[in-house]
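Not every chain of the complex is shown here; the ones you see sit where they belong.
Chains: A and B, in written order; residue numbering restarts at 1 for each.
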Amino acid sequence: MSRKILVTGFDPFGGELVNPAFEAVRLLPDEIAGVSVVKLEIPTVFTRSAKIVEETMDRERPDFVLCIGQAGGRSAITVEKVAINLAEARIPDNDGEQPCDAPLRADGDTAYFASLPVKAMVKNINDHGIPAFLSYTAGTYVCNAIMYNVLYLIDRKFPSAKGGFIHVPYAVEQGVGKPNGTPVMEIATMAKAIECAIETAVTVDMDASDIMGETH
Amino acid sequence: MSRKILVTGFDPFGGELVNPAFEAVRLLPDEIAGVSVVKLEIPTVFTRSAKIVEETMDRERPDFVLCIGQAGGRSAITVEKVAINLAEARIPDNDGEQPCDAPLRADGDTAYFASLPVKAMVKNINDHGIPAFLSYTAGTYVCNAIMYNVLYLIDRKFPSAKGGFIHVPYAVEQGVGKPNGTPVMEIATMAKAIECAIETAVTVDMDASDIMGETH
């Protein structure tokens, strides 16, 4: 039986008409490097997104889980290294929840590192001509929350799976009306980058050893 | 006889392997709004670029001249309002010229405003879902120089023509290896934006009256 990767993308939030995260996921092929791609649109909601992903993991038993979210203002594809046990929402989510300085899981670790080969994923995206960086903060909103929840679930319930998260910039059309200097990216470019990342995620066991650290 | 627009784009410079300016021009259709599009790649050279454009204007007698250049680091399409009579090159051009605080034309005005309907062009690009802004500086390198030279030539020799300049961001692949935060754009997106701008340039006489000023 073929292996599976669950790829999620959020629905629009914060007054935007589109969320490039799921739009990019929608463009992915149904199979990458021999692995079946299960696509799932999830709500930009702290509580429900985690439940839906858990139910889907129960049903689909994916070997890999990769969640995609929008980080408006970033210029490049960013592969996240770490998720923290913290929910702090500058704006209410799509169900009106607005947690403040709250743990995501009372019994969870303070943080989890992504278990996918994040550096190799960054490298493969760059090798295909799309700027990508490793990031050490997934924020404190629903993106960090779903990444944290997936890694928590993997730790507790699905130990053979691997998980990770990728942030994408604003789509080109979202840039209209935003301040000069706001970077944008075509959704098709994001999809190509995510495909590169998945190809690496499902074929590489040992992460790359390139230096991708910060100097502060 | 149909009207003509001359659209120029520079060749690569500064160690880059590609210049998205002419790559985008290359993708333009041969006719926009009934106007023939004459495409011309020009060297990133202060002196020769002006000569080649003048010779081409002599031969082709275009009704419009629109020059395209790269402004690495800008996030959006920027339509330039003004060119100044100044050459100051931080790096040598492709012929090794590196003018410093030098006038471009001893007998030219201190500056010329673009004679194309710049605000309407910005607006039409935005209306097609691509971020664009009006810019009040075309720099001091070969981009400003060709814009200045075209407007000088129009002023002195081709009074029935109209001229302008558009800056494009780095292409996506140019972003690889540049610092995190460097905005990029697909060349096809640039081409679509330039096509929108040309459509407006050749059909609109009176510029839009939207406010596009600065607050300093």
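Observations on the model:
The criterion applied here is as follows: a contact is a pair of C-beta atoms (placed from the backbone, for glycine too) under 8 Å apart; a residue touches a chain by one contact, two chains touch by 3 or more.
Since the structure is predicted, the reported quantities are computational estimates derived from the model, not experimental observations.
Total copies of the shared sequence across the full complex, per this structure file: 4, with 2 shown.
One rule holds for everything that comes next: only the chains that are shown with their structure count from here on.
The rotation that brings the Cα trace of subunit A onto that of subunit B spans 180°, given to the nearest 5. Computed from the mean C-alpha positions, the centre of subunit A lies at a distance of 38 Å from the centre of subunit B. Residues 74-76, 126, 129-131, 133, 172-173, 175-178, 180-186, 189 of subunit B are the ones touching subunit A in the complex.
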